[in-house]
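Since the structure comes first, as structure tokens, the remarks are kept for the end.
Missing here: one protein chain of the complex. Every other protein chain is in place.
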Amino acid sequence: MSTDVGEQAEPDTPPEPSLFDELTGATAGWRQAIIVPLLAVATALIVGAVILVITDPDLWRVLRETPGDYLAEVWSVVSAAYSALFRGAFGSPRAWSETLVSASPVILAGLSVAVGFRAGLFNIGGEGQIVVGGMLAVLVGIKLTALPFPLLMLAALLGGIIGGGIWGGLAGWLKARTGAHEVITTIMLNFVAFFGSLWLLKTDLYRVPERADPVSQSIAPAARLPRLLTWIDPQLRVHGGIILAVLAAWFVYWLLFRSTIGFEFRAVGFNPDGARYAGMRVSLLYVSVMFVAGALAGLAGADTVQGVLYRGTPAFSAGIGFDAIGLALLGRSHPWGVVLAGLLFGALEAGGREMQASVFIPVDLVQVIQALVIIFIAAPALIRGLYRLRVAEEGPAQLTTGWGS
Amino acid sequence: MRLELEGITKRFPGVLANDHVDMSVESGEILALLGENGAGKSTLMNILYGLYSADEGHIRIDGVEQDFGSPSDAIAAGIGMVHQHFMLVPVFSVVENVVLGDEPTSAAGVLDLRRGRQRLTEISEEYGLRVDPDAIIEDLPVGVQQRVEIIKVLFRDAEFLVLDEPTAVLTPQEVDDLFGILRGLRDSGKGIIFITHKLHEVLDIADRIAVLRRGRIVGTTTPAETNTEHLAEMMVGRPVDLVVDKSAAAPAEPVLVVEDLMVVDDRNHPAVEDVSLTVHAGEIVGIAGVQGNGQTELVEALTGLRDPLRGSIKIGGVETRDKPPRWLHAHGVAHIPEDRQRMGLVLPFTIAENMVLDSYYDDEYSSGVVMRWDDVSARAAELSKQFDVRTPSIDVPASTLSGGNQQKVIVAREFSRDVRLIIAAQPTRGLDVGSIEYIHAQMVRQRDEGAAVLVVSTELDEIMALSDRIAVMFEGRIVAVLEGGSVTATELGLYMAGASPDGAKESA
Partner (left out) sequence: MTTALTDARAAITVRTPAEIRRARILGILYLVLAGFVYLVFTLGADPGTSASFGLSRPTDAIAVPDATVPVRGFTVLIAVVFVFLGAMQLTRGFDKKANVVLGIVFGLFVLAFLAWAAAGKSFSLVGMLQATLVQAVPIALGALAGVLCERVAVINIAIEGQLLAGAFVGAIVGSASNIWIGLLAAVGTGVALAWVLAVLSIRYRVDQIISGVFINIFALGLTSYLTSRILVEIPDLNNSGRFLPWEIPVLGDIPVIGPVLFNNSIFVYGMFVAVIVLNFALFRTRWGLRARAVGEKPKAADTVGINVYRTRYVNVLLGGVVAGFGGAFFTLGSAGRFDENMTAGLGFIGLAAMIFGRWRPFGALGAALVFGFADSLQGKLAILQTPIPSEFLLMAPYIATIIVVAGLVGRARPPAADGQPYIKE
């Protein structure tokens, strides 16, 4: 009924710029692409400090008893916390190593969400894909122990790719075949994967024979991602996963912007009807996009089990699949942006652990800060309003249009 | 009563949509507001209805200044609007739609639909607007939906009715019905503003005519004082040649042969039934018909976007029923889709990317796996120049172009290949006269170079100007096939309403 767009679009105003426009830089200049994320992170840290201050019982006592010392005390608490955060992230070789350890799975998961965004699909199923990919990587790592080092490691990584790819591809297939919205199906598949892994970990396939709790056998040493800097200090946990993440970012960049498949991915993302008209096989593309996205998340799962845990445990995805959404937004769904954002999130994680260990501030504060980063990026108007920024009007992030058909 | 607009001005970024517009309408009068697509008619009416706010100017009723901050203010002041795209909730019943926003309720806000139904029946009897109050909107044909829109306005005791392009989706018979209803409303004392870009309608229904061009009122007249040529000149700003300059067709071998085609729509209702049709090389066949009579589904079936239920489609002698769009594209079929923004373009893509939207996989632009962006850019630049696409750069998003230039991008992409069959759906919808003329000329040129051309349009003028032969579609069937030169608009209109010529239902 509303096919008569020409008449409706009077006067000829361009449509509301979408997140995709921003991502492709169609409306936003490079300065904005950097200033807004920076301010978003800074603001999130400030709000985090405020939360820190108002939830500190000692500071309330100071305010009651010696109000004159209050500001100085506030400063000392906040600076102690954030310097611990910074120290834990960048303060030493060990801190750098921890930052990179935390960064590699979130970068991979962030790339997964970014590929989805670029192709118009919202992959909120990172959690499930991480679990399935990781579980398959573990299975390879505990069963094919006959294989020597690089082969077994690669086979396990491939297991992660295939596991995550299938789990993501399933959502793509459901969308292509039945029109089921990927947001709903991926949310549901997250839980199916979670309970499925819980069950599998208790079966003989994974279980440690003499134990009943849901923890798998350890993967063979040959399946581990090798640690990179143990020649400096055997304590340094940084492993091959970070190289994997950077390679994956490079691959995603090539795929999206240099290859014909990327052209199709992006065309489907912006306009599925147009893609169909242009002779692209939209159904196949939905499956392919979600397979690639799922494979990247599955790789994040493999990275976690092969690089850090060396076994399957319940809920080892640890919310990475959701953090990844913020990461993709922060990195503007550009592969290199995602890498930078991933380093930041990795630094926050590593720093948060140090903060908890040295000044006893619960690491969950980092999660709050990450959530705030997400929303400040997704609603740039909040940041602009806050700082009275005189930058060109930027469209709000709008990706999902209903989840019916 | 008298409704007056004075000095209405509205600016959008980069566009002056309304420039000091003065206009007025009295009770018991039909004022036609005539203007090209993009002249600013809809903007003006949205201001009158409180949907937009004017940057300058006044609205007065009987001399009393009005301030319409929202549609409710306009409704309260007695202004009702029948929108071009109906403002009905598809899953609601007729009565629910009519009462929405002005609901009769019993205690505590509980709906009293019985009272609404009663009032609705009174109105429909008084003005001859027949409709079943309990029918669900999405099950009703558009003509009836429009009646519901009019009832909705009358339900709110409107004294002034604004109708925005009300005939676009109606059959000629329905148009006659509508005009009858409008005259009845006028005679009972309502003031009516009738917005259109169709010249003959204006002469038919209006008491007075105001012509809007580029946001300004360029003249007011009455049907008695003017004729179509004069109105067209006022509307466009220069003398308009209403006929397309073309020589007689020289049809050669058949290119597209359709036999007994049956296609269903998205809701599985039959949309195309037993359609048989032939288009020869070197001729333009036009498919006339009111919107929604199966043309969309026919085109989708022909271009590989919709699977037919049965029947056969042969292009160049090859059965293409099950061929995908990509195959058709590779075998010389060009397709100008009915909705350029929804299908023809990927708006956030650059012009260069859009120029290769359906040929990016070609050896010319990629190695099959990796894109050759330099070659894409070079070709896009060349085509933009050749097809007169007015743009600062080929690297700007297609969304920044005007409708006419967007359509030129599509035409450039589709016509720059070696084509033997062109399927063009609503190729000039919503465009200004200059772009229309350009695109028509391109289509005639393709015909003269030996392509078979199938044009689907709801605009009678376009069909009559372009076509060598005309097939009329009604309710999914081709009810008549006529020679282009000899047919009159009245005749076409009859067929579009479903009249069938005596025994002339043979295939083309």
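Lettered A and B in written order, each chain numbered from 1.
Simple rule for what comes next: a residue touches a chain if its C-beta (ideal position, glycine included) is under 8 Å from a C-beta of that chain, and two chains touch if they have at least 3 such contacts.
Keep in mind it's a predicted model, so treat the numbers as computed, not measured.
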Looking at B:Gly7, B:Pro141 or B:Gly189, which residue reaches the missing chain?
B:Pro141
Consider the whole complex, including the chain that is not shown, and state which of A:Ile35, A:Ile184, A:Leu255 or A:Leu284 touches that chain.
A:Ile184
Tell me which residue among B:Lys41, B:Arg119 or B:Lys152 touches the hidden chain in the full complex.
B:Lys152
Of B:Ser70, B:Asn227, B:Gln386 or B:Thr488, which residue touches the hidden chain?
B:Ser70
What is the set of chain B residues that contact the non-displayed chain in the whole complex?
49, 51-53, 70-72, 75, 81, 83, 87-92, 96-97, 99-103, 105, 108-111, 139-141, 143-144, 152, 156, 171, 173-174, 264, 267-270, 309, 475-476, 497-498
Missing-chain contacts mapped onto chain A:
16, 19, 51, 55-57, 122, 124, 174, 177-181, 183-185, 187-189, 191-192, 195-196, 198-199, 202, 319, 322-323, 325-326, 329, 361-362, 364-368, 370-372, 374-375, 378-379, 381-382, 396-404
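Note that in this section only the chains that are shown with their structure count from here on.
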Between chain A and chain B, what is the separation of their C-alpha centroids in Å?
45
Listed in rising order, the residues of chain B that touch chain A in the complex are 12-13, 15, 17, 37-38, 40-43, 84-86, 142, 165, 168, 291, 296, 303, 305, 324-326, 328-329, 335, 337-349, 353, 357-358, 360-361, 366, 368-371, 397, 399-400, 402-403, 426, 429-431
Tell me, which parts of chain A touch chain B in their complex?
1-15, 18, 20-21, 24, 26, 258-263, 266-267, 270-271, 273-281
